[in-house]
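This is the structure, below, for whatever I ask next.
All protein chains of the complex are present and in place, except for one that has been dropped.
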Amino acid sequence: MTTQVTNPITQEDIQVGEIANGLPLTIPVYRIKGDGTGPKVYIQANMHGAEVQGNAVIYQLLEQLKHMHLTADITLVPYANPIGCNQKSGEFTLGRFDPITGTNWNRMYQDNSHLVKEFANKHLESDIETIKNEFRQTLISEVDKVLDGPAYAITTGKRIALNLQKLAHQADIVLDLHTGPISSKHLYCPEYAKPSASYFDIPNVLMIPNDFDGAMDEANFCPWWNLTEAFATLGKELPIAVEAFTVELGSQELIDLKEAKHDANSILSYLTYKEAFTDSQYQPKTMQRYVCELKDYIAFYAPMGGMVEYLAPLGSHIKSGEPIANILRMERYLSEQPLQSICLDQDAITILHFASASVNQGTELYKFFTNYELLT
Amino acid sequence: MTTQVTNPITQEDIQVGEIANGLPLTIPVYRIKGDGTGPKVYIQANMHGAEVQGNAVIYQLLEQLKHMHLTADITLVPYANPIGCNQKSGEFTLGRFDPITGTNWNRMYQDNSHLVKEFANKHLESDIETIKNEFRQTLISEVDKVLDGPAYAITTGKRIALNLQKLAHQADIVLDLHTGPISSKHLYCPEYAKPSASYFDIPNVLMIPNDFDGAMDEANFCPWWNLTEAFATLGKELPIAVEAFTVELGSQELIDLKEAKHDANSILSYLTYKEAFTDSQYQPKTMQRYVCELKDYIAFYAPMGGMVEYLAPLGSHIKSGEPIANILRMERYLSEQPLQSICLDQDAITILHFASASVNQGTELYKFFTNYELLT
Amino acid sequence: MTTQVTNPITQEDIQVGEIANGLPLTIPVYRIKGDGTGPKVYIQANMHGAEVQGNAVIYQLLEQLKHMHLTADITLVPYANPIGCNQKSGEFTLGRFDPITGTNWNRMYQDNSHLVKEFANKHLESDIETIKNEFRQTLISEVDKVLDGPAYAITTGKRIALNLQKLAHQADIVLDLHTGPISSKHLYCPEYAKPSASYFDIPNVLMIPNDFDGAMDEANFCPWWNLTEAFATLGKELPIAVEAFTVELGSQELIDLKEAKHDANSILSYLTYKEAFTDSQYQPKTMQRYVCELKDYIAFYAPMGGMVEYLAPLGSHIKSGEPIANILRMERYLSEQPLQSICLDQDAITILHFASASVNQGTELYKFFTNYELLT
Partner (left out) sequence: MTTQVTNPITQEDIQVGEIANGLPLTIPVYRIKGDGTGPKVYIQANMHGAEVQGNAVIYQLLEQLKHMHLTADITLVPYANPIGCNQKSGEFTLGRFDPITGTNWNRMYQDNSHLVKEFANKHLESDIETIKNEFRQTLISEVDKVLDGPAYAITTGKRIALNLQKLAHQADIVLDLHTGPISSKHLYCPEYAKPSASYFDIPNVLMIPNDFDGAMDEANFCPWWNLTEAFATLGKELPIAVEAFTVELGSQELIDLKEAKHDANSILSYLTYKEAFTDSQYQPKTMQRYVCELKDYIAFYAPMGGMVEYLAPLGSHIKSGEPIANILRMERYLSEQPLQSICLDQDAITILHFASASVNQGTELYKFFTNYELLT
């Protein structure tokens, strides 16, 4: 007979800014503690305003976690971006970028990899535990240095990002929950963490190289990856201590609690593999998983302006030459073929498409995996 | 053996404004002529920028009409609003209202009903044909009076609307093709035209009273309705000469060519009933159709802020007390029930819901038919 | 020797809604109490998000009021609209209308004039004090009826507006502080309150008839005006008990503390005239004041698209035929005169102009007083 535990959950509201009428911007941080023997886990959602489903996944995670035997300390942050979340323009949430500057909210994290070289030199003789603790502290201090520096030097988005990054740097495992516009599930996975990818119930996996481009996952895995490489150069072998993923849950502007439960289970399966629990039964589903390198993840821009009928089903494997869209151009009904059929010139997996049916020439119509292979 | 006709189609681009860089705003007007014995028909689409499916319906109509035996002259106008159509904000089209003023593009037409009284008094002895022709000319002249008046007296939206209204006033039948946000098909039908409603393949029909609120359909049926009433007061009986409908095709930001063909067929079925063709086979589908008076078409505003899971299927008949939505409020996970179930307190048909999953308190969540009955 | 008083000021934050992440929308309400012998005064600012100067005027008012001998109870509400105030689109505040629906935030108040007839009949024998108190209570109850009714029946904007209207209905004097886009100072004054207009330091005054169009001032003066008229019909004379004004402070997107002090002094001069203080020295400035009826307050829409050089100084008296703007159309440099000079065909006072230099044909370029006369 299993006794049901009920783990205490705490909430802390951290301030990440102030809006024009002087009111604070806050983010709710939920924490649930394990027995201290497992990894530290950080999960956030909704950095982009319209990508709300991660909040539902965090809901479903909390509903499970409060009754599980945890080794891990888990921090969960829904509504990570209180500006993006509440920025409407017409009926939709305009939360992909700062409405004032156009800067993508998920490109404002800070790369602390420049600290690696000096750190590695200094800790050549240290043991792994010391290295992990000290480097973690170094990363956090570097973020604090900016947050505690002059207020006039930090943009709105940077302040939000750094407050989140500081929380994330405390963890061994970082999951940033996003969605595409109209999208199938896919996973951004650093190349070194490929073995972990098959524990998520996500069929399509992007392999991310060690390049920093401003995103949360990179802000967490790049320094640790670089640290390992720096030690390697110095002849010291060290496993990469942190895993960080961007989990793309599907489409934006959608709350689906049942699907959220599936995705919570997928995350619990991964966390089970990472030994976050003492007796978890969560296992990954059997499915064919595909990997694609980031350089082969291609955007397909609208070759002409018009009204789009999207034909390639999300997640589908399409063949070169198959129609992926019809573009209707009624203004030219008499002067040319008003319905243009659009194809891709190579085989691909359809990952996502644009959220709207009307596009300018050059609007990103689709994103595809190309040159993909089975994840093994 | 039937010989296939190929009717000539003409295109005229009419100018309806100028944008800031001085370039003209134009609208393509397609015309296809019948043998002159049938009604004059006017069909427009995409007055609201995101409501693009009507363009696809016009495409499918033209594809049929060019091979049919027409009695009617038919004018078709896709892309009726060249500003709304091209106004993006984030990924979506922000085309429901003028982005400068907030005015709904479909509330800028002009009510010419004030002309009715004098006209009726003057034409007490006229025959029906004369009345129709003269009143039509009167309406057109009234629009021209404004369009030809001082340019500084006309707003951007009014100029677009009046150019369209002038085209529409020339017709006996006016169809304004719209969509809801996320929506099932429904029809705005003036009360007097109820018998026509069952010729459309549209299950849910709104009965519209003789009140002008700025929309295209009203701008066309109100004056004729009022004219008939004015003559009735004077003891002269006159059928209402014009029918005008707003046809709601489904959801915005969607092009679906197959569905567009169904909707084209539905319109052809109605036009067959109105004797627009000499040998058309289009017949309405058998389905249960429901009617609801406009006053019973209720908006349901979000009773709290949060993330919404929509539960009531579009077009479904829901029972009082059944859940229609879950509202997730993760900021209050510990302090109250984070998942709130929302119900309606009466039976209803779900017509449409909001396009986004995140809502402020007071955002229009759903629109419902209540007190509806079978259309007979 | 004058002793300086320091009146206590209280702050109450009232909740007027909730945003998508579940957080409350609140408005700060400041109250300062007099000796109970004077009028009740309500002053709000910033209902439109970009019209921020009213907040500075409230600041300057509070700075004065805390040291004055008050007979009046005064309620001051800065940041009246917590959504509009924080809605950015690009660098500017997009706060004139609800970004979701397009509805002007200052057209969502409620007309309670329908209560007048029954009330007048019932209170034919009542004395003035009773009438004032009871009618005030009736107005407040009518607002409460909606606010306490089903949450699903109230839009976001209505909830904000009604919470403010409820505060305003408690007052004898209501001042709604606005600004134009690029604007000179002007005053919306109900016709019956014309004698009060010369106590403000505002040169241009609009005379407003007894028509309700959704604005705060109208929501307050219309019912009382109608009440007086209803009693008049019944043969009972009653002065109109409430005065309500929209005070247009100048241009939006501007904080000017010195100018705010002038405007605070102007309001204090009016309140001195209304006996809100026991020993105030505030007097109106000597200036020529002009009045114009609302029907003669004309909008001048751009007669063509282009880039605009505004030539008519704000507040200036321009003559028919004088150039008011140049419109540059560089796209037509070779094909026509690229610089078009625009005139008005009558004498006018320039009240405001559009905030941007680039306009579509039909954009509101200017608003003018015409057929104005000296306020005497």
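Order of writing sets the labels: A, B and C. Residues in every chain begin at 1.
The rule we apply is simple: contacts are C-beta pairs under 8 Å (C-beta built on N, C-alpha and C of every residue); 3 or more make two chains touch, one makes a residue touch a chain.
Since the structure is predicted, the reported quantities are computational estimates derived from the model, not experimental observations.
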### Query
Which listed residue, A:Asn21, A:Thr75, A:Asn226 or A:Asn265, touches the chain dropped from view?
A:Asn21
### Summary
Missing-chain contact among C:Asn55, C:Thr138, C:Ser184 or C:Thr246 belongs to C:Asn55
### Message
Touching the hidden chain in the complete assembly: which of A:Phe97, A:Phe135 or A:Phe369 does that?
### Response
A:Phe97
### Task
By the contact definition given up top, give the residues of chain B that touch the hidden chain.
19-21, 23, 26, 79, 82, 85-91, 93-94, 99-100
## Note on the structure
Missing-chain contacts on chain C, rising order, are 9-11, 28, 30, 49-50, 52, 55-56, 58-59, 62, 78-79, 85-86, 88-96, 181, 253-257, 307-309, 326, 328, 330-331, 333-335, 338-339, 354-358, 360
## Note on the structure
Note that chain A touches the absent chain at residues 17-23, 25, 83, 89, 96-98, 100-104, 150-159, 300-307, 329-332, 345, 358-365
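Keep in mind that, in the parts below, only the chains that are shown with their structure count from here on.
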### Computed distance of Cα centres, chain C from chain A, in Å
47
### Interface hub residues of chain B, defined as touching at least two other chains
89, 96, 307, 330-331, 358, 360
